[in-house]
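Only one protein chain is missing; all other protein chains are in place.
The chains carry the letters A, B and C, assigned in the order they are written, with residues numbered from 1 in each.
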Amino acid sequence: MPDDFTATEMMTVAAARALRDGVSCFVGIGLPSAAANLARATHAPNVALIYESGAIGTKPDVLPLSIGDGELSETADTVVSVPEIFRYWLQGGRIDVGFLGAAQIDKFANINTTIIGDYANPKVRLPGAGGAPEIAASAGEVLITLKHSKRAFVEKLDFVTSVGHLDGGDARARAMLPGRGPAAVITDLGILTPDPETKELTLTHRHPGATVEQAQDATGWALKVAHSVAETPAPTAEELTALRDLNARTAAAHRKSEAA
Amino acid sequence: MPDDFTATEMMTVAAARALRDGVSCFVGIGLPSAAANLARATHAPNVALIYESGAIGTKPDVLPLSIGDGELSETADTVVSVPEIFRYWLQGGRIDVGFLGAAQIDKFANINTTIIGDYANPKVRLPGAGGAPEIAASAGEVLITLKHSKRAFVEKLDFVTSVGHLDGGDARARAMLPGRGPAAVITDLGILTPDPETKELTLTHRHPGATVEQAQDATGWALKVAHSVAETPAPTAEELTALRDLNARTAAAHRKSEAA
Amino acid sequence: MANITTLREAVGSLIEDGHTIAMEGFTHLIPFAAGHEVVRQGKRDLTVIRMTPDLIYDQLIGMGCVRKMVFSWGGNPGVGSLHRFRDAVEQGWPHRLEIEERSHADMANAYAAGASNLPFAVLRGYVGSDLPRYNENIRTIECPFTGEQLTATPALRPDVAVVHAQQADRAGNVLMWGIVGVQKEAVLAAKAAIVTVEEIVDELDAAPNAVILPHWVVTAVCKVPHGATPAYAQGYYGRDNAFYRAWDTIARDRDMFQDWMRHHIVEAADFADFRNRLRLSTGGEKVHA
Partner (left out) sequence: MANITTLREAVGSLIEDGHTIAMEGFTHLIPFAAGHEVVRQGKRDLTVIRMTPDLIYDQLIGMGCVRKMVFSWGGNPGVGSLHRFRDAVEQGWPHRLEIEERSHADMANAYAAGASNLPFAVLRGYVGSDLPRYNENIRTIECPFTGEQLTATPALRPDVAVVHAQQADRAGNVLMWGIVGVQKEAVLAAKAAIVTVEEIVDELDAAPNAVILPHWVVTAVCKVPHGATPAYAQGYYGRDNAFYRAWDTIARDRDMFQDWMRHHIVEAADFADFRNRLRLSTGGEKVHA
C-alpha cells in the first residue's frame, strides 16, 4: 500500500469511489470532474459521464479545464444542445448521480456558490449558480466534494444557491423535489453522510492521518459524528497511479496546447 | 403559347406563381408540394422549402409522395426534429408562407380537414389536422389550393380545423393570431382573394376557359366577384415543361422504387 | 442497460394488455416489424399514440388491439384514407375506437414535455380551431409576465415507446439519421423503450452531434433487417410506395383485410417470414434475411 499521498489525492480517490459503475453522472467542473474521470479509469469503466455543455457519454483522456473542452466533445457518444441537456436529460430524470463542488455548505448539505456577504452589497461575488440548482434538485442523488474548512462549512449559508436537504427530515419530499438529494460529502479530511432520519451531515469516515477533531475544528457548526468512525481505506497503488497518470496527461496536454 | 393544358396543370401553375422568390415556405403535401416545387423550378429558385417532417431548405428533384420521403431529407440543407420544426421554425415566426390544401373551405378561408358530418357520429372521417392549425395561425401568410366544387366550398364548415379569417374583418388581429392569414385560394377555375376590408373571398381571376358562372356554380355560397375579373395568364411553355418534367421524373422514380 | 434480444421477447416482456404505447417514426423508420409482433401476440386494450397512425396503426386497429388512439393526422400518405381507422370510427368495427385528436404541433410539444419530465407543454396553438371543443385536454394557460393566453396540453408519457433506427452497437447505443421525427422525444418520454435496428455494428460511425440514444435509455434492442418496410430506412431501402397503394384495396374490405393479416402476419413466424410471404403473394421470390 502506498503511504505517500496528499490530502487532495485522498479526497479525489474517496470521491471517485463513491461513484458506482454503470450509473449516469452529471459532472461539475473541477474536483468532481477529476473524481468522476478517476472512477471511470478505475472501478467504474461503464459510468456514463454527462457535462452541462451537452457532451453525453464522454470519455476524456485528460481532465477538461473548462466544462466545454474539445476533448469532451471529441470523445463523447454525442453532443446535444445545452437546452436539450437540461430539458431531456437532467430534468427528464435520466441522471442517476449529480457530482457538485461548492464554496459554502451547511449541515443539511445545502450549498452556496453565489455570494459571500449581502446579495446587494457583496463581500465576494462568486461565479453563481451555473447548472447546480437543477442538478441538486433533479439528479437521482448528489455527491458533493470540497475541502474542509470553517469558511466553507458554515452554520448558516450567506445564500442558498442549490438545495441539499433543506432544513432536514423529509423536507425534500415535502418540497416535491424529484431527486433524493446529497448522499455524501467528501472532503480532504473525511466523508460525511446525511443521517437517515434528520438528514444532518454526520462524519462517518476519516481519511488516513486525519482525526475526528480536525474535522470538527474545520466545521463551522457542532459536527455530528457517527458512533463508530471508520478510517477510509488509503488509496490503492492502482488508484494513485491512475490519478497521477490522469493529472500528468492533463498537464502535458495543457502545456502542449499552450505551446501550439 | 401552349393551348393544351389541363385544369389541374393550370391550378398548379397559378399556385406556383403565387409563391414569391426568396421566401421561406412551409409546404403541405399533395397539390401544395407540386406547386411549391414548380415555383422552385421556374421563377423562385431561391425559395426555402420546409416540410413538417423537419427538412429545411429541401430541393427535391421529384415530388415526395409522403411528407417525409428520403428525397426531402437527402436534398435538404439540414433535417431537424419534428418538435424543433414546429417550435423554432413555424411558431418561432421564421416561415413567410404556409401552403395548404383542404377538404372544405368557407367564405373566410377557414378550412376543414377533420370530419364530414357530426364529430361524434361522422359521415366521413378525414385524416385530421396534421400541421395545418398552427401553419394557418403562425405563417406570415397562407396560400390554399384545392379543386372548386360545391362539396368543398361550403357555406358552413362541418368542422373548423384551421383558421382562415375567422368571421372576417379584423377578427384575426383581435384573436392575436401571429400571421396575416390566407392571401389567396387557388382552384382549378380561378383565384380567390380576401376582400381587404371584410376578408370575404372574392373571385379576382378566372383561368382560361373557365367562366365566372362556373366558379359561382361550384361554390356553396353566393360567391363575391371582383368588379373586373382578370383572366389568369395561361401556363407558359416553360412552366408547362417544368411541371410535366417534374411529374415525369416523379412517376419514373416511383416506378423505379417499386421495381427495386 | 439495453438488452439485445429478439423482438418476440421484447414485445412479450415489455408490452402488456392495457398499456399506453407510442410507435413513432415520421414516414421514415416506422417500426412495422414491432407492430406486426404486437398483432401476433394478440395484445389487447392498448392506448396507442402516434402523430401519423399510418398503416401500422390501421393494422392494429383492424385487428382489435386498440381501445384508444391519440393522433394528429390519420391518413394513408400520398394515397388517401386509412380504411380500418375509418371503419372503427364511422362504424365501430371491430369495436368502438376512442380517439383523442390533436395537432402535429401539439403532439410534438407534448412528447418534448414528456421527455422533459414536465406535466404539460405550452404552445401557440388551435386559435379559432374547433379541436379544443372535442378534446378537454386542450386548455389555456396565462403567461405570468404578459398575461397572454396560450395553449396548454398534457405531456405524453407512454408506458413503452417503440422506434426503428438504422444501427446499434453491441452495447445497445442507437444511431439514426435522416428524418428523425419525434423518436428521441418518444423514447425519453416513455418508461421503457424498444428499438428495432437494421443492423448491429462493432462501432457506430457517428457524425458530431449525431442523433444517438445511449444504451442506458433503451430497454431492448432487436435486430430486424428491413424492419421499417413498407416505410423506408435512409441508407438501407426506399419506401415501398406500391405497398402503400395496395393497402388501400386490402384494407377497404373487412374480409380481405382479415384474410391478408392472417396469412401474412398472424401466421408468420416473424418479420423475415412476413417478408417472404409478402414476396410470394405478390409474385416475387423468397428472400433470405
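In the analysis below, a contact is a pair of C-beta atoms (placed from the backbone, for glycine too) under 8 Å apart; a residue touches a chain by one contact, two chains touch by 3 or more.
This is a predicted model, so every value here is computed, not measured.
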Visible contact partners (per top-of-document touch definition) of the missing chain: A, B, C
Full-complex contact with the absent chain, from A:Pro32, A:Gly98 or A:Gly131: A:Gly131
Given A:Val13, A:Val27, A:Ala48 or A:Leu90, the one touching the chain that is not displayed: A:Leu90
Per the touch definition above, residue among A:Leu19, A:Ile50, A:Leu72 or A:Leu243 touching the missing chain: A:Leu72
Contact residue for the chain not shown (choose from A:Thr161, A:Thr202 or A:Thr219): A:Thr161
Touch list for subunit A against the chain that is not drawn: 29-30, 52-55, 64-70, 72-74, 79, 81-83, 85-87, 90-91, 110, 114, 119, 122-134, 137-138, 159-163, 166, 175-178, 254, 257-258, 260
Residue numbers in subunit B that touch the chain omitted from display: 22, 24, 48, 56-57, 73, 77-80, 87-88, 91-94, 138, 178
Touching residues (missing chain, whole complex) on subunit C: 117-120, 122-124, 137, 139-141, 143-146, 148, 150, 152, 154, 177-178, 180, 207-211, 234
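Just so we're on the same page, only the chains that are shown with their structure count from here on.
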Number of hops, subunit A to subunit B, where each hop joins two touching chains: 2
Of A-C and B-C, pair with higher C-beta contact tally: B-C
Most widely separated chain from subunit C, with each centre as the mean of CA atoms: A
Gap in Å, rounded to a whole number, between the CA centres of subunit B and subunit A: 56
Where subunit B and subunit C are represented by their mean Cα positions, the distance between them in whole Å: 28
Centroid distance [mean C-alpha coordinates] between subunit C and subunit A, Å: 41
In subunit C, residues with contacts to at least two other chains: 112, 184-185
Multi-partner residues of subunit B (each touching 2 or more other chains): none
